[in-house]
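A protein chain is absent from this complex, but the other protein chains hold their places.
Presenting chain A:
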Amino acid sequence: MTPVLAQAAEAAQASGSAELYAFVIIGALSLGSAIAMVMMRNAVHSALMLVLNLFTIAAFYAMLEAQFLAVIQIIVYAGAIVVLFLFVIMLLGVGGGQAFTGRLRGQKVAAVLLGLALFSVLAGITGPYWGEAAACNLPFEVRAEGDGLLCEGLAEANAEGNVRGVGLLIFTDYVWPFEVMSVLLVIAALGAMVLGKRYEDPADVVDQPAAAVPATRGPSTAGTASASAAGSAADEPGARAEDASPPDTDDEDDVRGEGR
């Protein structure tokens, strides 16, 4: 009896230290990749750092007894979302460029200070979870003594398997949100299709002839307007080069007629 208990306590302690080592290594990797994602100058490199960070989050899910979510994280994020990011970056060819080119002076310093303030607030909330009892895989007699909130652990909820437990919850208690999620996904797919449609004339989208835009703006914003005209002309080279010309007395239909 007693050797068995001692053995169980020893095994629990070994798994606790294994969790500690895994947490330190993966946590450093996670935080480092997150910071690197923000600091990277190239957007493609940022996306690759995001992949690394998402994999570390998946590893945390596996450590936190959420095996279903660990697999879903890899499939959905690394398999779909980041691929979508990379696809758009490479489709638009906007990988390079400056990382921080804000117009506001002192924006970076203010952002970092705000972030530190938020982090201190969030770290203050975690106070009750720092006790010995908040560690989940300790022997039971040790867990009962410590201060702080007691970690229940998922051994009971995952008794029949994590996938079965989550699936039962999704299709019983949370079936209505689940159906709403399906509708949301359909709407998102339809919205992406509508937004991704390529229009013949940008005036169909902006409700305004492109040649009339510089007339209503000051000289300081003329660069932006010509940049937009250049962007629309870049879609079909040579088709609407006259859009960048100064406004004249032509009405909307004439401009469109020349464009086509």
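The criterion applied here is as follows: a contact is a pair of C-beta atoms (placed from the backbone, for glycine too) under 8 Å apart; a residue touches a chain by one contact, two chains touch by 3 or more; residues count from 1.
Just so it is clear, contacts and distances are computed from a predicted model.
The protein name that UniProt records for the chain not on display, among "NADH-quinone oxidoreductase subunit K", "4Fe-4S dicluster domain-containing protein", "Kinase inhibitor" or "Hydrogenase nickel incorporation protein HypB", is "NADH-quinone oxidoreductase subunit K".
For chain A, the residues touching the chain absent from view are 13, 16-17, 19-20, 23, 27, 30-31, 34-35, 37-38, 43, 46-47, 50, 53-54, 57, 60-61, 64-66, 68-69, 72-73, 76-77, 80-81, 84-85, 88-89, 91-92, 94, 97-103, 107-108, 110-112, 114-116, 118-119, 122-123, 125-127, 129-132, 134-138, 142, 148-149, 151-154, 156-158, 162, 165-166, 169-170, 173-174, 177-178, 181, 184-185, 187-189, 191-192, 195-196, 198, 202, 205-206, 208, 213, 221, 224, 227-228, 230-232, 234-235.
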